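Have a look at this one.
A single protein chain has been removed from this complex, and every other one stays in its place.
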Amino acid sequence: MMIERTLIFMIFLVGFWAIIANKHIIKKIFGLNIINAAVVLLFILEGSRIGTQAPLLDMQVTNIVDPIPQALMLTAIVISVCVSALALALSVRLFKATGSFDIDVIQERLSHEQ
Amino acid sequence: MNLILLVLILALSIFVIASKDLLHSVIALSGISMLSALLFVLLKAPDVAITEAAVGAGISTVIFVWAIRHTRRREKEES
Amino acid sequence: MKKSNLFSSCKVLVTFFLIAFTLAPILLSSHPWPNEGRDYLFENASNETGASNSVSAIYLGYRAMDTLGETLVLLVSITGTMTILVGLVKKEKSDSPNTFLLTRDKRKSNQLRTHLLEVVSGKLGPIVLLFGFYVMLYGHISPGGGFQGGVILASGIVFLALGNQSEKETKLNNPIVLARIEGFSFLALILASTSGMLMGKGFFGNPLSHISANFIILLNIIIGLKVGTSIASMCIAMMGRSHDD
Partner (left out) sequence: MNSSNLMFTPIVLPLLGSALILMVKTFSSRKGRIIAEYMGSAIGLLLPLASLFVLYPVVREQGFLQQVVGSWDPSIGIMYRFDGLSFLMILLSQLISIPAWIYSRGRGPKENTFTALFLIQNASIAAISMCSDLFNLFVCLEVMGMTAYVLIASSKKNAAAFASFSYLLFSSTAMVFFLVGTYGLYRITGSLSYAGITTMIPEPNLMSSVCLVLITVSVLLRVAIMPLSFWLVPAHSKAPHAVSAMLSSVLLKIPLFSLVRILSLVSIGSDIGLVVSYAGAFTALFAVLLALSQKDAKQLLAYHSISQIGYITAAWGMALHAGVTSKTGAFLLSVAFFHALYHAMFKALLFLSVGTTTDYANQRNVYILRGANAQLRASGEKVPITMLCYFVGALSITAIPPFNGFFSKTLLTYALKETMQYTLLTLAGVGTLASFIKLSRIYLPAKPTGQEETKPFPKSIHIALSVLALFCIAGGVFAPQVFNFIKELLASHPEQEQLSFKFFTSSNLLKVLYTSLGGIVLFILAVSKTGTKLLSLLKNLPRSFSDAFFGFAVSIAILVYVLL
């Protein structure tokens, strides 16, 4: 059990590393997606520990997993996709304006704009 | 089984941020989504699995590929 | 120059380790998972909401407010993305080889629009649409629901748009028709959420007197149409047809 959590923790850290250390803006968005995926995995993985059956109540179920984290994660997945869609559109616009994906270069080139 | 999938996801996520070709990264990212969807099925979360497969592997890949088509595929300028 | 590089990479490392150490106790915690919520839902979800899929019961029943927020996030995000897209598309030549939707004479020269693609996606489109409606309408008893169904609907519409052999737009991939459906379903969502207030059941309450899954089915349909049309119009705009307002 601990190994699974450690793996998810490592996935999270990989994504976070991409956000803070990589200068490429699309890579930063990848990092954002990865840390989101890690949190979603964590919620679902841990929420499924208390049961053995899917949370569909019409069958002869006795021991369902926790449905609350699942419902929360539906929302979280959608929000993360929306955020990355907007971020990508913005980064395409920035690329067209400056011709670069490097965040420092973009900042440098746009700082001369009035 | 869970462990294998998680190790694969970890390996793919390292590939996503290490790869020099953005298109490869996008495909790896959609692979992460597919593997997570598989994991969600194993973890008795079919609703989340459907959403992750449709949204994570579907729409977000489309948007990423669109963005890369309109910009540049390689990470660095080719000399 | 070199010194400042060293300094900034030190800062990145410090950031990384600080975050790693603060998150470790939470992400690695082995505190027992609570089961109060699960037990409550196991007892009551089916009776109180009428939906036997308890995730749907939470998603559109107990925590419908989150779903409203999620729909709003999607709406705003797509509006913003489309605004930026339209700005970009206007600057570009519309018949660059990167666009999918072309007039008939130009299609031949485009390597991306093969005949195979057109035929397969055109024939697959209706089936995908049907499947989308199935997922949407049976969300309360089986895995799936409005959002997932809506995404599948969107891919069906995109398939139809790709497989569209004739010059004219059909009703289903006309951006204006899609935008109209989207606007209507957003209004319908707001009205449906407030209808409970008029019936004395409170905001997002089930306005029907007897407990049944009807309200969840209704919300599923509205959300499915909303999500499907908005994502489809974004994808069509991305393929090169701008959505002028």
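A, B and C label the chains in the order they appear, each numbered from 1.
One rule holds in what follows: a residue touches a chain if its C-beta (ideal position, glycine included) is under 8 Å from a C-beta of that chain, and two chains touch if they have at least 3 such contacts.
Here the structure is a predicted model, which means the values were calculated and not measured.
Counting contacts over the entire complex, the absent chain touches A, C. By the touch criterion stated above, the residues of chain C touching the omitted chain are 4, 8, 11-12, 14-16, 18-19, 21-23, 25-27, 29, 31, 33-37, 40-41, 44, 48, 58, 61-66, 69-70, 72-73, 75-77, 79-80, 83-84, 176, 179-180, 182-184, 186-187, 189-190, 193-194, 196-198, 200-206, 245.
Touch with the hidden chain on the side of chain A covers residues 16, 19-21, 23, 25, 28-29, 32, 35-36, 39, 42-43, 46, 68-69, 72, 75-76, 79, 82-83, 86-87, 90-91, 93-94, 97-98, 103-104, 106-107, 110-111, 113-114.
The rule is simple: only the chains that are shown with their structure count from here on.
Interface comparison, B-C versus A-C: the higher count of C-beta contacts falls to A-C. Chain A and chain B have CA centres that are 11 Å apart. Rounded to whole angstrom units, the spacing between the C-alpha centres of chain B and chain C is 18.
Multi-chain contact residues, meaning those touching two or more other chains, occur in chain A at positions 8, 17, 47, 51, 54-56, 64-65, 70-71, 74, 78, 85, 89, 92, 96. With touch defined as above, residues shared between interfaces to two or more other chains in chain B number as follows: 46-48, 51, 55, 59, 63, 66, 70. The residues of chain B lying in touch with chain C in their complex are 46-51, 54-55, 58-59, 62-63, 66, 69-70.
Contact residues of chain A toward chain C in the complex are 1-2, 5-6, 8-9, 12-13, 16-17, 20-21, 42, 46-47, 49-51, 54-58, 64-68, 70-72, 74-75, 78-79, 82-83, 85-86, 89-90, 92-93, 96. Within the complex, the chain C residues that touch chain A are 9, 12, 15-16, 19-20, 23-24, 27-28, 30, 33-35, 37-38, 41-42, 45-46, 52-55, 57-59, 63, 66-67, 69-70, 73-74, 76-78, 80-81, 84-85, 87-88, 91, 141-143, 147, 234.
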